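Note that one protein chain of the assembly has been removed; the remaining protein chains are unaltered in position.
Coming up: subunit A.
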């Protein structure tokens, strides 16, 4: 959540600038926005009409770059490197950070091998440095590095810009979550009722037994002490009579 706050001013700044410019003047602005170290959200800039007008013009590659940064990964860039302009190192770094975010979307446990393949990093040391310095210190990811099992457990990852279909799946997940918690609440309530009713039954039973003990005590003390009453075959009866004898 703090990332959103950190970005909010930057987003405002770029949006204002972009709405004032047109056409090819937007290109250096886009380059600046994508290289900025704290900016990870681009959908606001994508929504500005003058940016969208770049579609189809000679500068549409910049729009594609912006779209790539909003939704794509490093492997997307490599695949389409021919039609996209060359990226400066800051942009490369930014794109790799965004790639980590995308990977964290699907799995919570990211194996080092997958990360190294996606990010074009050859050894574990570099990967860990990248994860620690660029991702965790920037605050976009929080998690634990498990070197023994060679994986990265993600506990928190900042959100990327939404793809058009993603809203539907988010709503679906939320409704599932709601349904599960509703069920859980119902079952907890049932358990509470069960516990209460069981304790009621127990109390009643105890009271009954004590009442009968009292009854038998009274009826036995009326008879003379020499004649020991013939014990009944039930265990309760025996217990009752022994109580009488012992006292």
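Points worth noting:
As a working rule, a contact is a pair of C-beta atoms (placed from the backbone, for glycine too) under 8 Å apart; a residue touches a chain by one contact, two chains touch by 3 or more; residues count from 1.
Just so we're on the same page, contacts and distances are computed from a predicted model.
When the listed names "COP9 signalosome complex subunit 6", "Prolactin 2", "AP-3 complex subunit delta-1" or "LLGL scribble cell polarity complex component 2" are checked against UniProt, the chain not shown comes out as "COP9 signalosome complex subunit 6". Checked against the full complex, the candidates A:52, A:88, A:132 or A:178 give a single residue touching the omitted chain, namely A:178. The chain omitted from view is touched by exactly one of A:4, A:55, A:113 or A:208, namely A:4.
Per the touch definition above, the residue from A:191, A:204 or A:217 contacting the chain not shown is A:191. Of A:18, A:41, A:63 or A:216, it is A:41 that touches the chain left out of the display. In the full complex, subunit A touches the omitted chain through residues 1, 4, 7-8, 11, 41, 43-44, 47, 104-105, 108-109, 155-162, 166-168, 170-171, 173-175, 177-178, 181-182, 184-185, 188-189, 191-192, 195-196, 198-199, 202, 228, 231, 235, 238-239, 241-242, 245-246.
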